[in-house]
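Below is one structure, written out as structure tokens; comments come after it.
The other protein chains are all here in position, but one chain of the complex has been omitted.
Order of writing sets the chain letters: A, B and C. Residues in each chain are counted from 1.
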Amino acid sequence: MERRISQRYGPFFEPIHSLEREYQRTRPNNAPRSLVLNTGTVVDAAGSGYVELGKTKVIVAVQGPRPPIRIRGGVENTMNGRITCEVVKSSFCYYSYESTRMANVGRGVSEEERLLSTRLVRVFEPIVILDKYPKCSIDLYVVILEDDGSAFAAMTLATSLALADASIEIISVVSSVTVAISTKQEYLVDPDRTESECAVGLITVSLPLHAAQLCEIQHTGKLSIQVWLSAVQLAVEVAQTIGNSMCQFLLQEMEKNETPSLCS
Amino acid sequence: MDKDDDTSIFVSPFEQEAVVTPSIVKSSQFVAPGDDILSQESVVRGHGTMVQGTRLTSTVAGIVERVNKLVAVLPIRARYSAEVGDVIVGRIRDIVSRRWKVDVNSRQDAVLLLSAVNLPGGVQRRRTYEDELKMREFFDQDDLISAEVQELKQDGLIMLHTRSLKYGKLENGIFISVTPQLVKRSKKHFHRLSCGVHIILGDNGYVWIYVDDAAYGEDEEEANFSKRRENDKSNLEQRLSLIRVRNSICILDLYFLSIQPETIMLIYEETIRRNIPVQHMLRPDIINDIYRTVKNTKEM
Amino acid sequence: MYAVSKAEKAYLLDTIETGTRLDGRQLFEYRPISLQVGVLPSASGSSRLRLGETEVLVGVKVEVGDVVESSNDNVQLLFTVECSGSASADFLGREAESWSSELQNALESAYRAANVFDDERLSLVPGKFCWLFKVDILVLDTGGNMMDAISMATRTALSTTLVPRVHIVQSEGSFELEIDDNPDACDTLKVEKAPTFLTFSLIGNHFVLDPSIQEETCARGKLSVAVDANGDICHVYSFGLLDAVELSRLLTIIKKTGKVLLNRLDECVKNGESS
């Protein structure tokens, strides 16, 4: 990895194929990177979650349910609850030359951030039981501290944790995973940045844990239907294991917290 | 799935005919904006006209109408302009204290006061504070209602009322919006077509196509509602004829033909006669065909 | 925002339950499509497409541009989606931006994945000059399902695009491009590989193809898939809770319908040009 960093400095990108030749995946194809979960990281927010997927680090804070703060000019007279989202990529979230080109330095909301926030809202709109929060808005603030691939999956996981932490009623925690299909037709679970860039196909699947349903699928790249379906299948399986470990984490947190009070 | 290079769908025949209208205007003629209407002495300027020096010119594209000395131009395609007594179909846009704001396809939203609605059960009493809290239960946002224009205020504000059993919330049907000028003002707006489908032709160009609840001979009781819905579900035939009526009205609107129960049924029966399935009714080639035959059989 | 009352929504759901839609269509049926090509004389290729009430206008401008960032592509595609404020009140202010960036992003990703212009004839000076196709998309009217309308219109506009023949003159290490003097000496683009989108709305428990704006408002989810003529998937985006088992069934439908749709589009353009 160190070599990669030094090599990627410079006025030009190196061609992707040479990158791929040097790159070696150090873990099994179907294993996600080490997962670090935490809740309650942001004290001021109603709830917050922090997720590390390898080097990808995402922090999500939930504010609300609260009366909507009118940012938009038009008065919206809806009685329904709603979710808003703001995604910010930190200016240091890429560790290479790209940071100057792609990261959002002194600009407004970039195109990518806007797309990520619409996607995140769409994932959680059917998940949050909005009927219980009429007239309120639930605001998600996402900061991508470091993006080493699979940032959206990490965002989804962190938002699930944050919503659970904020005691907002949701029908299930949402798990998410990205699967890349390499040029050699290998399925790489939870790819890092290099793998995502070299991949011929990149699928992100988000799913709730309580039923055999999917919240969101995003796929880029050209694949045949059979390959695509089996990749989705794999993604669903991995996402379920990640989701289960997330549940385990939440239960353990709970036990840790509750034990003293039980004794007294 | 159908593709057609035919551009006729973009240009309705009416517009083509309009081109050949001479710009020297005789009585009851089509005028374009800026056309001279007439230079007779002592006329009263009406809507859609303007005095430029000594000439009277039109400000809209439409048909000249004269009532004694009053000269007005009725625009062919415009927003709805209300008159007292009109029956309209409207959509609740907003609820503010003691009144609903209703979208009636007009220049501004109409107003329906809480005191201008029938209370459930038909009791006559002063509207209480509790009624005000329950306004959303009567008509919620986005709900469709039928109502009558009660009053026009000085500034053009339309006041509605639903103080009759035939007006109120619309359920169990399809909504479609057409050019308001195509709906003639008439005594009757609630029609039962010969195919068993009911329609409300709102003067504002909003049309509601529905199955009449009363046709089942039942009271408006909540218990029956679910049962009736079950019945409807199985009644695919009825749904299809509702859709056929909807598509017939679409065709009439597309060709700028007057929308009346007779004309709707003309199209309706023509499509039945030709065995055109409902889903093909809006195909450009078929629309054209139907239009030609219908036009031949009856000058509309 | 398009408004639908609760009663209307209930009726729509019930009707879809019986396998018909409110305009009489079957669940997997497109609305009538009318297509015009060559509507913009100053563009290199253009099309205007009407899908039900949705109407889009697409113009393609061909330019020669410098290669950026050592890519080996012969062609660079630049999509701009403009949602006209007259089409819908949703297109005012920030909403318009998120709409257009979403549509733009999906198109870009699908065309990149499909590798549409992998054509030897389009080669200029590799690593130095490349073709720049600027695709400007204007949404004139929204009647639901903009994605499909836009992708179909884009494909037809590109298929009618004329690319001038260019001679490359090499002199002392630098390249010069000379456009053929004969203005008729143009190549048409090959767009066999270009994908088209097929969009489903999830209403109740049913998927419906090519949703109208009313259906979109009542929907609780969406599935948008870009397929090419071979039936390969180039882009997928879905949201809303959907059953995992439905996916494979839908994909076979998508594959079949996509093929038919693309054939019809090609036919249509061919016939349109001959007449």
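Observations on the model:
In the analysis below, contacts are C-beta pairs under 8 Å (C-beta built on N, C-alpha and C of every residue); 3 or more make two chains touch, one makes a residue touch a chain.
FYI, contacts and distances are computed from a predicted model.
Name of the non-displayed chain as stated in its UniProt record, restricted to "Cofactor required for Sp1 transcriptional activation subunit 6", "Exosome complex component CSL4", "NADH dehydrogenase [ubiquinone] 1 alpha subcomplex subunit 12" or "quinol--cytochrome-c reductase": "Exosome complex component CSL4". Taking the complete complex into account, the chain left out of view touches A, B.
Set against the missing chain, the residues A:V142, A:A166, A:I181 or A:I225 yield one that touches it, A:A166.
Considering the complete assembly, chain A touches the hidden chain via residues 40, 46-47, 63-67, 75-79, 129, 132-136, 160, 163-173, 208-211, 240, 244, 247-248, 250-251, 254-255, 257-258. Counting over the whole complex, chain B has residues 95-97, 129, 133 touching the chain that is not drawn.
The rule we apply is simple: only the chains that are shown with their structure count from here on.
Chain centres here are C-alpha means, and the one lying farthest from chain A is B. One inter-chain figure worth recording: chain A and chain C are separated by 28 Å, centre to centre, where each centre is the mean of the chain's CA atoms.
Multi-chain contact residues of chain B (touching two or more other chains): 141. Residues of chain C in contact with at least two other chains: none.
Of all residues in chain B, only 1-7, 9-10, 91-93, 103, 140-144, 169-175, 229, 232-233, 236, 239-240, 243-244, 246-247, 250, 277-284 touch chain C in the complex they form.
Within the complex formed with chain B, the residues of chain C that make contact are 3-8, 10-11, 14-15, 17-18, 20, 22-26, 29-36, 50, 257, 260-261, 264-265, 268, 271-272, 275. By the touch criterion stated above, chain C contacts chain A in their complex at residues 69-70, 72, 93-94, 97-98, 101-102, 105, 109, 112-115, 220-221, 223, 228, 231-245, 247-248, 251-252, 255.
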